[in-house]
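Only one protein chain is missing; all other protein chains are in place.
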Amino acid sequence: QPRTVKVGFVSTLSGGGAALGIDVRDGFNLALRHLNNQLGGLPVEVIVADDQQNPDVARQAVDRMLKRDRVDFLTGIIFSNILLAVGDAIFEEKVFYISPNAGPSEYAGEQCNPYFVNVAWQNDNLHEAMGQYVQTRRFENVFLLAPNYPAGRDALTGFKRYFKGRVVAEVYHRLNQLDFSAEIAQIRAARPKAVYAFEPGAMGVNFIKQYAEAGLLREIPLFLPGFSADADVIRAVGRGMVGIYNSSQWTLELNNPINQRFVEDFRKTYNRTPTLYASQGYDAALLLDAAIKAVGGDLSKKDELRKAMLAGFNSTRGPLRFSPNGYPIQNYYLRQVIQQPGGEIVNRQVGTIFTNHRDAYVDRCKLR
Amino acid sequence: MRWIFPTVLLGLLLAFPPIAAAMGLEFYQGLLTKIMIFALAASSLNLILGYGGMVSFGHAAYFGLGAYTVAILMREGVTSGWVIWAVAVGLSALLALLIGAISLRTRGIYFIMITLAFAQMIYYLVVSFKQYGGEDGLRARRPEFGLFELNDTTLYYLTLGVLLAALYLLYRLVHSRFGRVLQAIRENEARALALGYPVFHFQLVAFVLAGALAGLAGVLMAHYTQYASPNLLAWQQSGHLMMMVILGGVGQFWGGVLGALVLSLVEEILQDLTIHWQLGVGLILLFIVLFAPKGLAGLMRRGS
Amino acid sequence: MSALLEIEQLETFYGPSQVLFGISLQVEEGQVATLLGRNGMGKTTTVRSIMGLTPARRGRIRLAGRPIEALAPEQIAALGVALVPEGRQIFPNLTVEENLIAFAANRNQSPEPWTLARIWTLFPRLKERRNNLGYQLSGGEQQMLAIGRALMTNPRLLILDEATEGLAPLLREEIWRVLRLLKENGQTILVIDKYLERLLPLADQHTILERGRVVWQGDSRALAQRPEVWKQYLSV
Amino acid sequence: MSLLVLEGLSKQFGGLAAVNNCNLCIEAGEIHALIGPNGAGKTTLINLIAGMLPPSRGQLRFQGENITHLPAHQRVHRGLARTFQITNLFKNYTVRTNLELAVQARAGSSFRFWQPVAREKHLTEAALAVAEQVGLAGRFERVVGQLSHGEQRQLEVGLALASRPRLLLLDEPMAGLGAEESERMVALIAQLAQHHTILLVEHDMGAVFRLARRISVLVYGQVIASGSPAEIRANPEVHKAYLGDEGGAK
């Protein structure tokens, strides 16, 4: 009887960021179902824990999985600060962490680590893409908004890496703030040509809703990273979102058999449109499957495992390759929220911003 | 016969790490370490809350400050564990002195809220320093102690030692002249003042001592998780410590320890059983308040 | 049957400790009755039991023939019992006027009920302070307010528990004057006080308590003739 | 030299001058009674002397030293102790603990963190001595909440006494006491007067006239008369403001 693969899945399944964690989890589970509950031919056992978006809770859960359950892989974390709180403990045990979402710059540069692989993006990437796009649209100036936490600051830095115009104001607000009246009044008074906002999770829903209610959407175009404009946000905000441009590494209509099966079955199984998070969860499982297969199911061959992972696999985005720091090299697309003739509001791919884009930190990583 | 139970318990605690290693139970060794750290923090809170009648809703400030001191000093290249401990405890005491000196003007719910206010200020100040991790928190590597290497097992023994020493200190304290006056002030402040006791000074000294001990607990927490989390500073953490004390028994000597032990275990066990574990915790807490007014320590005392 | 208040074999406890051991007494309509005794003998406890604040464990209490020992304080109050409690206990966060009108009622169906205006004539000082909060009053004024507050409910039975404690001599005299006035108007009163020399001419009948038991009962004339009773139970 | 001197002492509560430009001397060794109508400011004056309220204006001298701005607890160490009009004790503690706390306060050095206080014999001995003095030796191990009202009043005096004060401030020690208990309290105060100076606030005129060497009358926060009991009894102003016709009663 072959041994089972134990995968620890720690994610945010309750609270304001729950929608993200649930999507990743559902995507991951869908992939497992498509793989007959096996990874690389080995039966799989998934241990799920909710981190409640709290680093201490996550730390406790990870400890339990590492020391008590002795998992072979960990995955699932949504937020970078949670990942940073548990990363060291995971790497110390020489357990691979497959990130389906969080892509902190720390693990991309000097502190990069052989046990870390990210199947989504580096945190800056979607912002860089949007900066590039707003730059090509030749907006004179732009108003930037993000929550005051490291990922928020990184986001706007990423945007500014490619946007060369004037920044009217760069406003940081309290993390997990839900009422944006003060910030919206500031935007109205500043009269910028465009607004770029990084508002993950529930903050995004509220910001966009309130931006629309204040009547600003018609006056000042709003640009968002893909996180804030995907199916979950569209469901919550509704018509107000039509017309908004956003960036993503994945789109619904990517034309490959894996993606088509994923989108179709996700809709059928969960009765909703998949988001980029769901695709990332799905891909995380595919990556594990490919790597385990490559080492013939021998999980003790850590070096080979790593080599196999970085060599790439067939994902919902087509063949996906990685830099030595474990981050993907991939295309970034432009999407626009539109209302289809049937009334359904969807996010449609309308262009490609970057092709085979790498993250900005890879050169500082000593791993080869 | 009274000493048999404690001796056996202590023996078990001392022997646990090798047993755990042999049986693959390292996780539970970590859990015990964490419980002992919380027992220390909760006992320090019990000194002011239980014996001093000062309901501080800002105890997380010292707890978190201790942890952050470790992380920041390590980051800045100070790697001596002893130095870090001294600085952390000193800073926590100093912070408690400042907060106490202002807060002790108020009483009752106003005191609860003003201590919360200061803790919140510390929280927001700390997370505003991006170079120290902001909301993400900060890695806190384990320092060097010279005499021994700090790993999970030595940390376990270190924590056990610190907890025992602190409990002994607290025991002597609450039974000393100072401790009796502190409790008298809780019972009837105006009378204590009229008897000639400088009430404010007594309260402040206790407040500072509790802050210093909580800071030490925070240091151990940073050693344990190797990470200084802003959550250690958050009001929920203060509330959690308060729950431990109330659950264990306010002003009962073993209240802090019992509360930390039982609350952590209940959470740990229920979390494994059901995703609705908080329902279980809530029901247990409610049951205890309604039927054990003096907390678990009171319940046990009545039972024996 | 003309007794307004009848108490039979009252036994009251504070937790496990028994304080009253079978008190019996009657107060006729329109009478002034007293409860006498040294400190801690159970006078206040008796009153608290009548009022339902510390319910009696055994025994019967009837108000105008109706059993009230099982009723809640607010129900007993609604039947027309009003208390001027030991230690005044006016409401410090209500103004003088609010203290008076908040509970105003005509529980006695009196044709000529007590009103705010009548209280103002009775205690002109209170009128001067009508908008002051209760806690701002001096002890004596608080005592007047406590009496006024009780009168405003137009009770069938008025109970005064040490209404003169801590009062200056002049104010004490004022209180006695008011009580005489009330009696003339037919008010039934149960009074507890230590100034026996003032109570003798005022009251119709007396009950002396000793360690929670009735040790002597009788009218003023009988009490005046028995100085040895004073000595033994009141140390006067 | 007077033991305690009040010079132009005032206390304002918002618009109300509870104590108004009050001048008073207390001589060493006397029982000085302070009487006056309700709300005249007697308790307020005690609070000012004990340091529980800061004065709005004026000065306090104790044994020649200006103590106007001294905190309450330091005044106790200078030799000032008070009782409360409304009983104010450590209700959940025994008589013994109450008194030991009082003794310990006088002894200073309460910032001792290590020695178990239960083993300090001399505290217990001193406490027991005070208990005997106020007639509570038989109740030494009783919890205060279970004492009768009168016994609690005695303990109230005992606590003040335990700090061996030079000046004892007694705020209505007789309040709520029955005739017999009052009698005992008078005897106790008379006995204390052999070693202590006493400022006595009381509405029980019988007690006041038996005990006091001098009497001051406070009306609307001002001393309107001060003198021997005979002088006060004869003062028509005092009769009008306070005594009515009771002054001559006993």
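Should a chain be cited, it is by its letter among A, B, C and D, assigned in written order, with residues numbered from 1 in that chain.
Definition applied: contacts are C-beta pairs under 8 Å (C-beta built on N, C-alpha and C of every residue); 3 or more make two chains touch, one makes a residue touch a chain.
As a working rule, contacts and distances are computed from a predicted model.
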| One chain isn't displayed here; going by UniProt, is it "Multisubunit sodium/proton antiporter MrpF subunit", "C-deglycosylation enzyme beta subunit", "Hydrogenase expression/formation protein HypD" or "Inner-membrane translocator"? | "Inner-membrane translocator"
| request: List the shown chains that the missing chain touches in the full complex. | output: A, B, C
| remark: Considering the complete complex, of B:Phe38, B:Trp85 or B:Phe118, the missing chain is touched by B:Phe118
| Absent-chain contact - pick from B:Leu31, B:Ile246 or B:Ala297 | B:Ile246
| query | For the chain left off this view, which of A:Ile220, A:Ala236 or A:Ile329 is in contact with it? | reply | A:Ala236
| said: I'm checking contacts with the chain that's been left out. Which of C:Leu94, C:Leu196 or C:Val215 qualifies? | reply: C:Leu94
| query | Which residue among B:Arg107, B:His201 or B:Arg301 touches the omitted chain? | reply | B:Arg107
| note | Missing-chain contacts on chain B, rising order, are 49, 55, 102, 105-110, 113-114, 116-118, 120-121, 124-125, 127-130, 235, 239, 242-243, 246-247, 250, 276, 278-279, 281-286, 288-290, 293
| Contacts of chain C with the missing chain: which residues? | 51, 53, 72-74, 77-78, 82-83, 85, 89, 91-94, 98, 101-103, 105, 133, 135, 149, 153
| Footprint left on chain A by the chain that the document does not show | 13-16, 18-19, 22, 148, 170-174, 178-179, 181-183, 185-186, 188-189, 202, 205-206, 209-210, 213-215, 235-236, 238
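By definition in this document, only the chains that are shown with their structure count from here on.
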| remark: Comparing B-D with A-B, the one with more C-beta contacts is B-D
| Separation of chain A from chain C, taking each centre as the mean of its C-alpha atoms, in whole Å | 78
| How big is the gap, in whole Å, between where the Cα atoms of chain B centre and where those of chain D centre? | 44
| field | Distance between chain centroids, defined by C-alpha means - chain A, chain B (Å) | value | 37
| task | Determine the shape of the graph in which chains are vertices and touching pairs are edges (line, ring, star, complete, other). | result | line
| message | Considering only the defined contacts, which chain C positions touch chain D in the complex? | response | 38-40, 136-141, 162, 165-173, 194, 234-236
| note | Seen from chain B, its contact residues with chain D in the complex are 172-173, 175-181, 184, 187-188, 190-199, 201-202, 205
| task | Could you pull out which chain B residues touch chain A in their complex? | result | 26-28, 30, 34, 127-128, 130, 133-137, 139, 225-227, 229-232, 275
